[in-house]
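Note that one protein chain is taken out, while the other chains of the complex remain in position.
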Amino acid sequence: MDAIKGLLPNVRSKAPLVHFLTNYVTVNDCANITLACGGSPIMADEKSEVEQISSLCAAVVINIGTVNVRTLSAMLQAGRYANDCGIPIILDPAGAGASDFRNDAVSRLLREVNFTAIKGNISEVKFLSNGIMSTQGVDASTEDLVCEETLYDTLVFSRQLSVMTGSVIMITGPIDIVADSQRGYAIRNGHPMMARVSGTGCMSGAVAGCFLGANPSCALESMVVSTAAMGLCGELAYEKKTMLDAGVSTYRNLMIDAMDKLTEDVLAERAKIQRIF
Amino acid sequence: MDAIKGLLPNVRSKAPLVHFLTNYVTVNDCANITLACGGSPIMADEKSEVEQISSLCAAVVINIGTVNVRTLSAMLQAGRYANDCGIPIILDPAGAGASDFRNDAVSRLLREVNFTAIKGNISEVKFLSNGIMSTQGVDASTEDLVCEETLYDTLVFSRQLSVMTGSVIMITGPIDIVADSQRGYAIRNGHPMMARVSGTGCMSGAVAGCFLGANPSCALESMVVSTAAMGLCGELAYEKKTMLDAGVSTYRNLMIDAMDKLTEDVLAERAKIQRIF
Partner (left out) sequence: MDAIKGLLPNVRSKAPLVHFLTNYVTVNDCANITLACGGSPIMADEKSEVEQISSLCAAVVINIGTVNVRTLSAMLQAGRYANDCGIPIILDPAGAGASDFRNDAVSRLLREVNFTAIKGNISEVKFLSNGIMSTQGVDASTEDLVCEETLYDTLVFSRQLSVMTGSVIMITGPIDIVADSQRGYAIRNGHPMMARVSGTGCMSGAVAGCFLGANPSCALESMVVSTAAMGLCGELAYEKKTMLDAGVSTYRNLMIDAMDKLTEDVLAERAKIQRIF
């Protein structure tokens, strides 16, 4: 996939400012991995300023992890504005399916905002498409995880959802999927321990925001490469964690450290990106 | 205390989903230690969704560390609902005694919700019982810390408070106390450095939520063992910190790492649990 070349260097050279309307659980990790990746984060969710903040930014990331009535209103405002200005915008429907409020929030966001990309685990993304599913917290139900057996079906589903929404679809899991209406990819980077750290998914969205902000004309490629980059950081961190005989909290830091040190060469060498259709 | 056997393995095998309505200072630590312990965290404080979120969960943890009018309302809603459904619920009255607003918040919570367990430092818990005390921030006033001299009195006090509230009472300090109306325990695990990390108390509540969620019929035992487990992680982390010549921030991560690696065998071997009455 030659199209991936240069995307990470673009993040480093352009240092895209990324506007986050996100949850208060993992917001610090999102800020720090954005910096580690080469971007610059700004968090703002006061409705009366989100338009101006978005206007300064190369990308907007909306994550509904701890959304409430006030912040939903700000998200809608920022989203519509980003659309008007042509600023790339990502939706992370964290915990979609867990409550009517969250479901309505996602529905409204999808109705009023055109997202450049939507990223979530299979439960969350499936909810978006059919509104009928079981969601346990913000983790994916294990029966649904994307693996070799379900890969093809998930890609077909992602393509359909991309046609419906106009968004690039990214589904995180043991295998990560990225697809639009024309092309579908499987990314086989990552490590199971990533699921044991709060905010891995949110950080993945942050990294995607940096890539998208720095490479706005390559939305699909940005999602593919940022997914591979995040997964690779999970692998590199696991290698170092084993060496240090450390646990999950140190592992979280090592993932961000790995993003800080990630080079285009290592990414090109170790990214496991396969085009499926 | 043979009854403690199997409680931690239950957390690991059941992976209880725990609903947190907690402060924005230490929420990330709560999420990560929940995962490290074997549970699965979900944070949600929008009033219109807290009932549905709680309904998915094995336990609810309410921590008033940065409570405001909006989140108090959500806490009351979640608490009453958890009671209706028989879901175990923990109160961490962080900073109780520091302001009339906090005091009123605690009073309302105690009046409208029956808590399975209440955990706090001696200042906070004393406030609950008499409403008259000095509280400095969210740390315990040093004159009141539970030590060998005050152990017996504190246990008597805890038993009385348990009779009043119907809750298991956990008081954190140099010696940790857990008591209900029938039984009282002193737990002598932990390390003084734990008090120098923001969120140790909150994390203790998170771990308690995991144990309670996985062992709902053993409320007292869950509080006793989770307290010993958290304290033991403080000890194990201190040993590693010394080895690494590190400071308090690394120590925080090492505590969570220790919870990740904690085994039933090490817990059984090193837990210092003494039944007093």
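We just call them A and B in the order they show up, numbering each chain from 1.
Basically, a residue touches a chain if its C-beta (ideal position, glycine included) is under 8 Å from a C-beta of that chain, and two chains touch if they have at least 3 such contacts.
Please read all numbers here as calculations on a predicted model, not as lab measurements.
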Among B:N28, B:Q77 or B:S204, the residue in touch with the chain that has been omitted: B:N28
Candidate in contact with the missing chain, chosen from B:S99, B:N114, B:Q182 or B:T263: B:S99
Among A:N10, A:N32 or A:S204, the residue in touch with the chain that has been omitted: A:N32
Touch with the omitted chain, as defined above, among B:K5, B:R196 or B:R275: B:R196
Residues from chain A at the interface with the omitted partner, ascending: 17, 24, 27-28, 31-32, 34-36, 40-46, 48-49, 52-53, 56, 70, 252-261
Sites on chain B contacted by the missing partner chain, in the whole complex: 23-26, 28-29, 65-69, 95, 98-102, 136-139, 196-199, 246-250, 252-253
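Following the convention adopted for this analysis, only the chains that are shown with their structure count from here on.
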Length of the line joining the C-alpha centres of chain A and chain B, rounded to whole Å: 33
